[in-house]
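Written below as structure tokens is the structure these notes are about.
Note that one protein chain is taken out, while the other chains of the complex remain in position.
Each chain gets a letter, A and B, in the order it is written, and its residues are counted from 1.
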Amino acid sequence: MSHTTTRTSPRTKRPSSSSRFDSALGWSPGFGTNMVLRIVLCVLVFCIFALPFAAIISGAFDRNSSPTEITLLPKTFTLANFEAASQQGLWGYLLNSLVIAGGGLLLQMTVSVFAAYSLSRKKFRGQAILLLLVLLTMMLPEEVIAIPLSLVLGDLPLLGISLRGSVLAVILPVGIWGFSIFIMSEFMKEIPAEIEEAARLDGVGEFRMLFTIILPLCKPALGVIGIFGFMMVWDQYLLPLIAANDPSDYTLTVALSVLRNDTTVGPGVLLAGAVMAMIPSLLVYLFLQRSMIRGITAGATKG
Amino acid sequence: MDSKFKSYSRATLAMAVASAAMLTGCSAGSSTPAATDDGQPIEVWARAGTDAATTYAAMFKEFTAKTGVEVNFQGVPDLDQQLQTRAASKKLPDIVINDSAALGNYTAQGYLVEVDKSTVEGNDKIADSLWDEAKGLDGATYGVPFSRQTMVTMIRKDWREKLGLPVPETQEDLEKLATAFATQDPDGNGQADTYGMTVPGSTERGYLGWWASSYLWQNGGAYLKDEGEGKFAANASSTEAQEGVTWIKKQFCTPGNTQPGALTAATSVASPFFQTGKTGIILTGPYNFSSFDTSLGKDVYEVIEAPKGSVDNTVLAEGENIYVTASNGKPEQTKQVIDYLVSADGQKAGMTAGKQPIVRVPVNGDVDAAAVYNDPRWAVVQDALQDSSKAFPSAINFVPIKQVAAEALNKIVSDCGADNVESGLQALDTAINDELTSQNAKS
Partner (left out) sequence: MTSAATKPAVTPVQAKRSSPPPRRRKGNRAHLLAVWVFLLPAAVLALYFKFIPMVEGIRLSLFKVQPFLGDVFVGFDNYVSVLTDARFMDALGHTVILGVTQTMGALVVGFVLALLLEGQAKSLWFLRTAIFLPVVTALAVVGEIWRILYFPTADGPLNTILSWVGLGPLQFLNGTDTALWSIAVVGIWSGAPYNMVIILAGLAGIDRALYESAGVDGATVWQRLRYITLPALRPAIVIVLTLAAIRSLRSFTEVYVLTGGGPAGSTEVWMTRMYSLGFQRNDIGVASAAAVLLLVVTLLLTVGTQLVARRKAER
């Protein structure tokens, strides 16, 4: 099997964890021109990627955010935009978004883990086609299937149930995401077959095998599909729109795009909504950053 | 073992295909089911943001109090997308209130049923010209007029007076004013950060075609020629139209006459320039009064009828109609809703029941906008509507024509160095004629 990378051996040899062998570029820990260069670059990168957000925050608290210049601090501080946002019902949409993102993510992760277990730990004919079909689900532009999908949602074939207007109409369709299955099965492939066989000799059944042997070994991968899956569900636009029975079913993402086209509302409210929409994703990212970074590791170190 | 697995996965595939085919079979039926009354409250949809939806809700509350008829009202912001999906499952709402220009699109799709004008109570209070706008290609009436409005020109009065310039009466005046706003520092902050006109010059949703139409008409041009009997022909490259487009192009190509970035600005991007005092001129609808009053102040800007072009001062008129859909199975309630919406009471409620009016200028001749709003600016709108306004033809689907017009104009004004007005408009003629042909409306 593959030489699963272990970092323990060099670690034990080294007393300090910050050595110049710790990063690909060999950033040295001490002060010096190297360090200064790195700090300068970091500041530059911070300005390019993060500073524009000062403008969003400033605009969200400004009465009249300017369409011509970036302001890092609001000229006239006000909470009016957030008041207007709550008048527009954005808190309700935020709640819808949270319910859908929570339920959708849970379903998506469960489904992906199950499917990946089968696709990576089992061997059967037709596996290759199934993997291709998994990738295919990622490639369908939603716009293509919007109309047919709305038919399915309004009248599930064979079952004759209408999901429209219920959160399930969004949660069920996002439950299947090729990306998660793809990443998850890549990780699971990495686990040596010996571990599984040893457990099987002890008479461990399939579900216990998955939950007590395999999953703990790829906890990091769960972090990966957690953050990217959350963002995928959070950013859904067309699906909540066609699944809605009336506008009170909209998610925050849909509501923001509606606000953008309503000239009577003004840009400040849009920015206030954007701030509201950013926070949950950012929290999830913060929360999962550690496991995610260890997570992709396992998937990416093969070969 | 292998063959067993193979047959298994084959069976799955076969199942997938079969069930897909089944769904396909079901939805391929072509006959429209006869609309029946399902006993639910009558469902009314309107294109509305949150504020407008509040007004609608208040208005229907009054209606229910009066008649005892329950209404299930939905203000839908992305109305056409939603109608498309509802149409696919053949369950449209009973009544739709939307742009008068949507009529051609809806009739072409078979969404609507005819309206018998004579059964509408108070149909004589609505001008014949408005009823004519509600006719389809076959000459039958497919909608009931509900609200109308025109574009008006709004100008920063304080800037204009500071620079000592008169209220513009011609397009030349307007152009001079725009240049003055851009070059003479009307806000007195010592910086060259003000501009003339606010223009949504983007092709998104055909905005440029929409904005430009008024200036085109003012010089005697037009996108289309009505050949009668539901037939049209492109007319965008006439010398009059070229004159209008040349003027428009000049505004884009004189730095500062339009706001920077106008070529790619949708209305949501453009209007903040006026709202925050970066530009001094805007041609837009009266629905912006309330947001401009809040951000700029009522006294700071003036509302005038459009300055004259070489022919007249025609501006674009728009409005909303009430449409009865093909899945409507409630003739009784439908009549009551329509009768109320066009009655003097209903029209007044639509103007005043909420923060944002959903009836802008009433279609009912008994109701006077300026009096109800107690605001002389509405008299400007009302007068312009009566004397010098024009609507896009509503019998055809005008959306694609507006789109090709926006694309062609955007191309013409993007290239200031080129002498491309005539060739660009000839290309537009071709595009419009192709579109008309595909709609079976080409003469």
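Quick note on the criterion: a residue touches a chain if its C-beta (ideal position, glycine included) is under 8 Å from a C-beta of that chain, and two chains touch if they have at least 3 such contacts.
Just so we're clear, the structure is a prediction, and the values are computed from it rather than from any experiment.
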Of B:105, B:336 or B:388, the residue in touch with the unshown chain: B:105
Of A:55, A:167 or A:265, the residue in touch with the unshown chain: A:55
Residue, one of A:98, A:130, A:204 or A:217, that touches the chain absent here: A:130
Residues of chain B (touch criterion as defined above) contacting the omitted chain: 1, 4-5, 8, 12, 16-17, 19-21, 23-24, 27-28, 30-32, 80-81, 84, 87-88, 90, 105, 108-111, 193, 201-205, 207, 260-264, 266, 269, 326, 397, 399-400, 403, 407, 410-411, 414-415
Chain A, residues in touch with the chain not shown (by the definition above): 1-3, 5-7, 9-11, 17-18, 20-27, 38, 41-42, 45-46, 48-50, 52-53, 55-56, 66-70, 110-112, 114-115, 117-125, 127-128, 130-141, 143-145, 147-149, 151-152, 156-157, 172-173, 175-176, 179, 181-183, 186, 189, 193, 196-197, 206, 210, 224, 231, 235, 237, 253, 256-257, 260, 267, 270-271, 274, 277-278, 281-282, 285-286, 289, 292-303
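Here, only the chains that are shown with their structure count from here on.
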Residue ranges of chain B in contact with chain A within the complex: 2, 5-6, 8-10, 12-13, 19, 22-23, 26-27, 49-51, 53, 74-78, 81-82, 84-85, 88-89, 91, 193, 260, 266-269, 271-273, 275-276, 278, 287-288, 290-291, 295, 356
In the complex, chain A residues that touch chain B: 64-68, 87-89, 124-126, 129-130, 146-148, 150-152, 154-155, 157-158, 241-242, 244, 246-247, 258, 260-267
